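Here's a slice of the assembly, chains where they normally sit.
Per-chain residue numbering starts at 1, and chain names A, B and C are given in the order in which the chains are listed.
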Amino acid sequence: MLRAKRPTPPEGAATTQIRHHVAYYETDAMGIVHHSNYVRFLELARVQFMAEHDRPYTEYVNEGFHIPVTRCLVHYLRACRFADPIDVTCWLSWARSASLGFAYRLEVASVLVASAESDHAITGLSGAPTRMPEHMRARTQGWLGQST
Amino acid sequence: MLRAKRPTPPEGAATTQIRHHVAYYETDAMGIVHHSNYVRFLELARVQFMAEHDRPYTEYVNEGFHIPVTRCLVHYLRACRFADPIDVTCWLSWARSASLGFAYRLEVASVLVASAESDHAITGLSGAPTRMPEHMRARTQGWLGQST
Amino acid sequence: MLRAKRPTPPEGAATTQIRHHVAYYETDAMGIVHHSNYVRFLELARVQFMAEHDRPYTEYVNEGFHIPVTRCLVHYLRACRFADPIDVTCWLSWARSASLGFAYRLEVASVLVASAESDHAITGLSGAPTRMPEHMRARTQGWLGQST
């Protein structure tokens, strides 16, 4: 809960921010964004994080591995609506040799609308767990910043 | 347009009907089913048609081919809402050696809500066009019924 | 984590089970169900729980309230694939005057593939928090079973 309430990256951490404008097809009959779509917004930010700080996801696949989600937690704080510009900030929150975790802050006009976490395994293309490629592992420590 | 207005299979044609209850996540901020989801309902019916009259789609994949959509047309006649039971009736409307077409009628409580058509190619797993497997081709004529 | 590892309803709790066959449009390029769709499967089970043990969701809306998701947690244990029959078991894990929580177990052929939790607020149709209607509140205690 504490992490969810203060979704701020550690000092020096690598971060990525994307802006996603809510599409009409992402709304539901409550007139708001369906909650399942936030999980997709996280993916948009995470993919961009990897592309910015490491490499495009397609290259991981070419190297023979995937980074599937093993756990996902979303705190929904305020409803979003059609056309809202959602700013998703994403950073690496932890990393081990065969798994890693991201944290996310979602804002509309600088107001926090949701926070989230996702955990991931490293697997081969067939889904079997494996270790992170060396080039990636070497860089993850630099992305983490200083946790105190 | 005529086909769209009288979406009825020819006499003797193989048909499949599925019932899909509209999920909340399929609605949009108009309070109705988002129109893109109808394309998914067609797929549910088509997959069931193949399973009932030929074989599960997973077996086609095991045999090394796919049946991708090359054209899709939907006529939306009445809006559907959360929890509506949509009955999708599906039948083969034409078949050639390397392509085929389906037609669909969508009803809620026997009221026509939409009609649709989809055309398909037969491809290998990499997407290259190929001929229909012999076992499938032999059966398609029987599915067509009598067109007059 | 412990709850996630032993996703079993307390003795005497009301439960609902639905079976969802994975649609082709729910898969992704890894060949497995995209993780965002699990959040939708939870909704299918929860909506059925309410319909079975209380009333259809459409009646809540007619009464003037919604039950939006305020938090959602999913643990992904094994990948699911096209056509897999996913059995989602759902039960109420806690209830207060203006909020409640559900827990979920997802299985394919009796093998645990995921577990999940969702928290919910009670709101008016405009999204403002409100108390649970009396008829619903009276019943929630009966749904909880005995937690020890």
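Note that in this section contacts are C-beta pairs under 8 Å (C-beta built on N, C-alpha and C of every residue); 3 or more make two chains touch, one makes a residue touch a chain.
Note that this is a predicted model, so its numbers are computed, not measured.
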| item | value |
| --- | --- |
| Copy count for the complete homomeric assembly [3 present here] | 4 |
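The working rule: only the chains that are shown with their structure count from here on.
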| item | value |
| --- | --- |
| Interface numbering overlap (same over half, different under half) for chain A and chain B | same |
| Chain at maximum distance from chain A, centres defined as averaged CA atoms | B |
| Angle, in degrees to the nearest 5, of the Cα rotation that carries chain A onto chain C | 180 |
| Innermost chain, taking as reference the mean of every protein Cα atom displayed | C |
| Separation of chain A from chain C, taking each centre as the mean of its C-alpha atoms, in whole Å | 24 |
| Interchain centroid distance [CA atoms averaged], chain A/chain B, Å | 36 |
| Shared interface positions of chain B, touching two or more other chains | 24-25, 82 |
| Interfacial residue positions of chain B with respect to chain C in the complex | 23-25, 40, 43-44, 47, 56-58, 82-83 |
| Footprint of chain A on chain C - complex, ascending | 30, 32, 35-37, 39-40, 43, 66, 68-77, 79, 127 |
| Complex contacts: residues of chain B adjacent to chain A | 24-25, 27-29, 31-32, 34, 36, 81-82 |
